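One structure is given below, represented as C-alpha cells, and several questions about it will come after.
The complex is shown incomplete by one protein chain, all other protein chains being positioned as in the whole.
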Amino acid sequence: MTENTEHKHEPNFLEYQGKYKGLLGWITSTDHKRIGLLYFYTMMGFFFSGVVMGILMKLELIAPGQQLMGPQTYNGLFTLHGLTMIFLFVIPGVASVFGNLFMPIMIGAKDVSFPRINLLSWYLYIIGAVMVLVSQFMGDGPPDTGWTFYAPYSLKTNTNVVAAVTGAFILGFSSILTGLNFIVTMHRLRAPGMGWFRMPIFCWTLYGTGWIQLLATPIVGITFLMVIAERTLGIGFFDPAIGGDPILYQHLFWIYSHPAVYIMILPAMGVITEIIVAFSKKSVFGYSAMVVSSLAIAFVGYFVWGHHMYTSGMSNTARWVFSFITFIVAIPSAIKVFNWTATLYKGSINMQTPFYWAVAFIFVFMIGGFSGLVLGSLATDIHVHDTAFVVAHFHYIVFGGTGFAFFGALHYWFPKIWGKVYNGRVANIGLLIMFIGFNTLYFPMFVLGIMGMPRRYYDYLPVFHTPNMISTIGSWIMVTGLIIIITNLLRAKKGSGKDIDNPWDGKTLEWQISSPPIVENFTDIPVVDHQPYNYN
Amino acid sequence: METNATHHADLHRDDTAAKIGMWLFIFTEILLFGGLFIVYSVYRYRNPEAFHLAHEELSIPIGFINTVILLVSSATVAIAISAIQKNDRKMTMILLGITLLLAFTFLVNKYFEWGAKFEHQMYPGSDLMKNLSHGDTLFFSLYFFMTGLHAVHIIVGMILLIVSLVRVKLGTIRSNQYAMLENSGLYWHLVDLIWIFLFPLFYLIH
Partner (left out) sequence: MASGRFNLDFPLPIVLSYSLIRTTTMSEDKLHIVPFKNHIMVLLTLIVLTILTVAITSIDLGPYNTAAALVIATIKIILVLMYFMHLRFDQVIYRIMAIMVLCIYSAVIIVTFLDYLNR
C-alpha cells in the first residue's frame, strides 16, 4: 500500500507552497502536520529556556551559601522554570506535536475535524507563552509563588502574578481546543473499516487525554480568574482575612493539576507502546487492556488530587480517601508496564535508537512510579512532603516519562517527518550520556529528601552538600547529552526509499505513506481490514 | 455510505462534527461554572447565617422575572429550530428577534440590580462591606463574580444569535443547512441552564 510512485507529482507538506509563501505560509497553515511542527519548533525554544533556568538553579545549589543569586531571584527562577516546563512543554508536549503530526494519518484521515481551530490553538499557545515569559520583565519581577500560585501569598505578593496567570489561562484555552479537536476527529474521521478497536493505542491515549483536557482545564481556568479578580478588583475568595479558605484554592488548583499530569503522561505512554510494538515486530500484548487502562487512568485520575495536600489541613477522612484512590490509580499504569514487557517477550527486537529511548523510559518511569507510592501513602508522605524527594519524584515521572517519550518519539518518527536519516550511533551515545546525567542529577534528590532537605530553598545546611554537588554535576552531564542529541538530529542527512518511508517496518498507517507525507496524507483514503499491528 | 459513513464526511462540511464540537465546548462551560459552584457550596456550608442574611438584599421578584425571561427565550430559540427545519424563514427570524429582545431585557434588569447594590454600598471593597461579616463579603464576591461571568456568556450568546439571524436573512442558514443556528441555540440553552441554578442558590436561600 505504499504510495511512493504517486507522490512524485505532489509536493510534500514541507515544501508545499500555497497562497502564502515561506514563513507566512507556515503560520497561516491549517495543515495538521505543519501545525504540529509549529508547536515543535516553538516548544523546543521554550524547553531550552527552561533548561537554562534549571542549570542556573543547580549552579546556585552546588554549595551551601549564596553562589550567584539571592532568594528572591531563586524563587522567581523556580517559578518560571515550573511554568515553562509544565505549561509550555509537557502539557502540550507529545499531544500537540506528535498527536497533531500523526493522529489523523494513523486513523486514515486527511486532517483533523476543525483545522482552523487547530491553528487557533497554536496562536493561543504562543500568546499565552509570551505572556508567561514576559511576566519576568514587568512590574516587580517574575512571580515568586512557585508555579502553583498558592493563596494567600499569590494574592499579596507584589510580583507579576496577574500576567503569568493570565498567560496560563490563555494556554488552558489552547489545551481545551486541542482536546476538543482530537476527540471529534476520532469520532468522525476514522477511515472505512477503522473501528474504534482497530485504532492504534497512541490514538486511544490521545482520546483519553482529550477528555481530561476538556473537563479538568476549566477548573483551573476559573481558579486563575478568581485570583486575577482578587488581585485586581478586591473580590475575595481565598483571602482568610475576609473568610476565604486557602485550602479551597489548593483543592481547585489540584483538581486540574493532578489530571494535568495524566495529560502529560498518557500520550507519552501511547508513543512508548507504538515504539515497543514496532521494535518487537509483534502486536501489543493485551490490546483491550491497554485501551481500558488508558481510559481508567484518565477517569480515576480525577479523584486523587488531595494527595498533593496531605499536610495542608484537610480532614483526616479526606486524606485517607485520597490515599486509597491514589493506590488504585497506580494499577492501570502498572498494567501498561506489564503489557509492554509481555510485548517484548519473544519479540524480534530491533536494537535501535527509538527502542533504547523506550527502554530508558520504562526504567526511569518505574523509579518515578515507585517513589509515587511513597508519596501516595499518608504516613510516609508526611515525612517527605515539600522536600527534595518530591522534586526527584516528579522529574523522574515527568521528565523521565513525558520528556523521554518525547525524544523517543522524535527519533522514531524523524525519518517520516523530515525525510532525513540521523546517525544512530551518535544518537545512542547522546542518549547514554543524557541517561547517566539524568540519574546523577535526580537520584541524589531522593536521598536529600529523606534526609530532610526542603524544596524551593536557595540555600541549605552543610550536611546536604555532597548529594547536591553530585546532582549539579549530573545536570552538566545531562545537558551535554542533550546537546549531542539535538546536534546529531540537526546534522541528519536527506534519505530516500525505505530508509525514510518505513525504516522500522512499522504497520500503522503513517508508515504506509511517503516521507515526508504529502499535504493530504493519502492520495486515496485507505480501507482498513485488519488490526493495527498486523505482524504475521 | 454503507456501514461507516465517516469517510464521506466532507472535510469542508460536517454538521455532526460541529454539533459534537459544540456539546464538548458546552461541557467545558459546565465545568467552568462548576468550579464556581464548588466555591459557593463550600462557603455557604461554612457561613449559613451570613449567606441567609445577605441574600435578603436581593430581589426575589426580579430574580423570578429574569428566570422566566430566560426560560421563554430558550423556548423561542428551540421553536426557531423547528421553524427553520420547516423552511419558515420569517418565523425563524421573528423567534430569534424575540429571543434577543428577551436577552437584552435580562441584561437591563441585571444593570438595575447591580446599580442598586452599588448605590447601597453592597459590593466587595466598599466601606460598608468592610464592616460586615466574612460571610457577607463572600456572598457578594460570589454574587457579582458569578452573575457577571454569566452576563458575559449572555453577551456571547447574543452575538451568536445575531449572526445566526443575519444568516437566516441572507439565506445562508436554511432548512438543509442550519448547523450554526442549532449550535448557537445549544449555547443559548447552556446560558439558561446556568441561571436555573444561580437563581435558587442566590435568591432563595432559607
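Labels A and B are assigned to the chains in the order they are written; within every chain, residues are numbered from 1.
Basically, a contact is a pair of C-beta atoms (placed from the backbone, for glycine too) under 8 Å apart; a residue touches a chain by one contact, two chains touch by 3 or more.
Keep in mind it's a predicted model, so treat the numbers as computed, not measured.
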Q: Would you list the chains present here that the left-out chain is in contact with?
A: A, B
**Q.** Absent-chain contact - pick from A:Met44, A:Ala289 or A:Met366
**A.** A:Ala289
Q) Of the listed residues A:Leu206, A:Ile247 or A:Val528, which contacts the missing chain in the full complex? A) A:Ile247
Q | Residue among B:Asp15, B:Glu57 or B:Glu113 touching the omitted chain | A | B:Asp15
Q: May I ask you to list the residues on chain B that touch the chain which is not drawn?
A: 3-6, 9, 15-16, 20, 23-24, 27, 30-31, 34, 37-38, 41-42, 45-46, 60, 64, 67-68, 71-72, 74-75, 77-79, 81-83, 85-86, 185-186, 189, 192-193, 196-197, 199-201, 204-206
**Q.** Touching residues (missing chain, whole complex) on chain A
**A.** 187-188, 190, 195-197, 215, 247, 251, 255, 282-283, 285-289, 291-292, 299, 302-303, 306, 314-318, 321-322, 342, 346, 531, 535-536
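Just so we're on the same page, only the chains that are shown with their structure count from here on.
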Q. From the C-alpha centre of chain A to that of chain B, how far is it in Å?
A. 35
(Q) Please output the residues of chain B touching chain A within their complex, sorted ascending. (A) 1, 4, 6-7, 9, 11, 14, 16-17, 20-21, 24-25, 27-29, 31-36, 38-39, 42-43, 46-47, 124-125, 133-135, 137-138, 141-142, 144-145, 149
Q. Of all residues in chain A, which touch chain B in the complex?
A. 108, 110-111, 113-115, 176, 180, 183-184, 187-195, 214-219, 221-223, 225-226, 229, 233-237, 242-245, 248, 251-252, 255, 525
